[in-house]
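Left out: one protein chain. Kept in place: all the others.
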Amino acid sequence: MSIGDKLAEIFKQFPGIGERQAKRFVYFLMAKNPAYVEEFGRLLAELKKETRRCKKCFRFFAENPGRSISAAGRDICDICADPNADEGILMVVEKDSDLESVRKSGSYAGKYFVLGGLVPIVEKETPKFVRIKELKERAKDPGLGEIILAFPLSPQGDHTDFYVRGELKGFKAKVTSLGRGLSTGTELEYSDDDTIKNALLNRQ
Amino acid sequence: MSIGDKLAEIFKQFPGIGERQAKRFVYFLMAKNPAYVEEFGRLLAELKKETRRCKKCFRFFAENPGRSISAAGRDICDICADPNADEGILMVVEKDSDLESVRKSGSYAGKYFVLGGLVPIVEKETPKFVRIKELKERAKDPGLGEIILAFPLSPQGDHTDFYVRGELKGFKAKVTSLGRGLSTGTELEYSDDDTIKNALLNRQ
Amino acid sequence: MSIGDKLAEIFKQFPGIGERQAKRFVYFLMAKNPAYVEEFGRLLAELKKETRRCKKCFRFFAENPGRSISAAGRDICDICADPNADEGILMVVEKDSDLESVRKSGSYAGKYFVLGGLVPIVEKETPKFVRIKELKERAKDPGLGEIILAFPLSPQGDHTDFYVRGELKGFKAKVTSLGRGLSTGTELEYSDDDTIKNALLNRQ
Partner (left out) sequence: MSIGDKLAEIFKQFPGIGERQAKRFVYFLMAKNPAYVEEFGRLLAELKKETRRCKKCFRFFAENPGRSISAAGRDICDICADPNADEGILMVVEKDSDLESVRKSGSYAGKYFVLGGLVPIVEKETPKFVRIKELKERAKDPGLGEIILAFPLSPQGDHTDFYVRGELKGFKAKVTSLGRGLSTGTELEYSDDDTIKNALLNRQ
């Protein structure tokens, strides 16, 4: 197998990339000037070196964005360390990209927790990449007044909401879930029954 | 222009039908047996004859579904006439298909009002097919405790919500709007800022 | 079942129309003015009355496009009757819409024959709506110098080509098939192996 074929195998594992596009990526890189490919390789190496998983919220973060690398490194990400972010409220999301989306919306000023995955409906044991234990540890924080569960509106998301609520029983913080109803662009005519039901229940 | 071409012109006015599909409809009808086309024509004629617009909620309804045509006809649809539907609550929708969608969801047991359209943002005068006057008439009903505005989550839908609330000021019934937030299938990662904001505001 | 529901059942049989769009068609017609629906019904009735299947090429045609209906009616369509169309060449297509597409292209000036369907690969007997017998009758025309088979490039189209060639063996006319190769917009990069093979074989 040629280098190009091996590289195509790597690209095929990327989310949403099939065999044909993987090949096109290789041809694209072949035709690019060496400086571009070198920069690409350099960033790739640095990504792993500089990326840390935050010990508090478990999101990935770049240790020293745009600056020289510190000797020690940080264990806590910039959101967790931010004194302006509300310590009293914690949003639990499934994955990093959800967190990024909420952050960009500018509507939330609290802290986050990345669960790492959803709780499967059928399996008996929760997979170990779902950080239930770590969440319970985090929930002990006496300053927390509210924990917002922000999982997708799907059977597995609903199950995770239900499961996590059970696990957080007995903690001081009030547990809430994101509101449900019509979202931007939805029209009644094309809405499913559950969305209509939620929109009615949550009318105001 | 042949009959087929004229018929294709008719089909081209149907919602979502372009020139090519209009032609295919004509070929489809040409190849169908005469009994089918006859039945089609008969139903078409009856549709107009039997369809009435309800004098109370302004939805279209079939006067005598499946039965012989009465001499007099009714002015009020089956929902408005239904003694089991809650008289105290009225949902205002844009159009018939919205009403049908809510009705099928089985989550609503009150009465309806079909506004007939949305209120444009820029124009000074509300188009006459938008039944503001008729809605205010209907809102005088002393038995009404709540009026639910159920417009789409779009700039024009929001404007209509705002406008109708203004018009219904001073009436006895409380005015509410459908709840907003995540709808079935939406994931945070792909949600727009407004949906995230609404989902947060309406968390519970 | 109401008239509207029955009409929706009719629309659901239209090519490419699902339940939801069928309903929308009904609401669309309910809201249209009666004159439009009447005209629609009238054209529908006339379509069947004026549409004839040509006794020679088996295409549907409007007997008196745009004129008053003659007493007798014609058995032969305008293309078959056209003295300017080349009598020496016959194109065999699967269905009316294929014929219409070739006619509109303006690249063909001969006669047509509508086979009515493709010959299935697995079944032993050719379905009776495929007019093999009628085609062989038509092929006896001593003026015919060439018969062009114009079936889609699919396994069933290929099988029909093969089958019809067998049936037309021994007739005077030369049998040809439409050329194969690159078609408008196709790029080598995205072409399947058969298309590349055909494009190579038929290079010139």
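Each chain carries a letter (A, B and C) given by its place in the written order, and its residues are counted from 1.
Keep in mind that, in the parts below, a residue touches a chain if its C-beta (ideal position, glycine included) is under 8 Å from a C-beta of that chain, and two chains touch if they have at least 3 such contacts.
Computed from a predicted structure; not experimentally measured.
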{"item": "Chain not shown, its touching partners among those shown", "value": "A, C"}
{"item": "Contact set of chain A toward the excluded chain (per top definition)", "value": "1-7, 10, 13-16, 21, 23-31, 34, 36-41, 43-48, 50-51, 60, 62, 65-66, 95-97, 100"}
{"item": "Interface with the unshown chain - residue positions in chain C", "value": "93-95, 97-98, 100-102, 104-108, 148, 150, 152-154, 176-204"}
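Everything that follows uses one rule, which is that only the chains that are shown with their structure count from here on.
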{"item": "Mutual neighbours - chains that touch chain A and chain C alike", "value": "B"}
{"item": "Rounded Å distance, chain A centre to chain C centre (Cα mean)", "value": "54"}
{"item": "Whole-Å gap between the CA centroids of chain B and chain C", "value": "39"}
{"item": "Touching two or more other chains - residues of chain A", "value": "none"}
